[in-house]
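One protein chain omitted, others in place.
This part shows chain A:
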Amino acid sequence: MNEFNTLPLWLELTTAALLLTGSVFALTGAFGLLRMKTFFQRMHPPALASTLGTWCVALASILYFSGLKHMPVLHAWLIPILLSITVPITTLLLARAALFRKRMANEPVPEEVSSGRDRGN
């Protein structure tokens, strides 16, 4: 466990600050999910966790392990990149399913954008 004591103080402080910031954003996202009233409003706050929350934690991991191993350890940065590729897929599916269900139930959502004069142009 000796190697853990070789990190400079400023690096430990930066890592801690980044972890805390990321956690606060993730918590705010979860809080928003709980607090918002409608489905579509609820879809927005969790994006805080998948963007800035993840970015901060990944950056903290990179800094900490790069300092520990005295070489750049960059692979944590793949997490935000892969997340930004996969998250849109579930978000899109959720939004489309919600629109479809709400239209079936005649709730006030915009009508289909490709209906009427827009179709088949």
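Just a few scattered comments:
The criterion applied here is as follows: contacts are C-beta pairs under 8 Å (C-beta built on N, C-alpha and C of every residue); 3 or more make two chains touch, one makes a residue touch a chain; residues count from 1.
The criterion applied here is as follows: contacts and distances are computed from a predicted model.
A chain of the complex is left out here; the name its UniProt entry carries, from "Aminotransferase", "Sarcosine oxidase subunit alpha family protein", "Zinc ABC transporter permease" or "Na+/H+ antiporter subunit E", is "Na+/H+ antiporter subunit E".
The chain not displayed touches chain A at residues 25, 28-29, 31-32, 35-38, 40-41, 43-45, 47-48, 50-52, 55, 73-75, 78, 84-85, 87-88, 91-92, 95-96, 99, 109-110, 112-114, 118-121.
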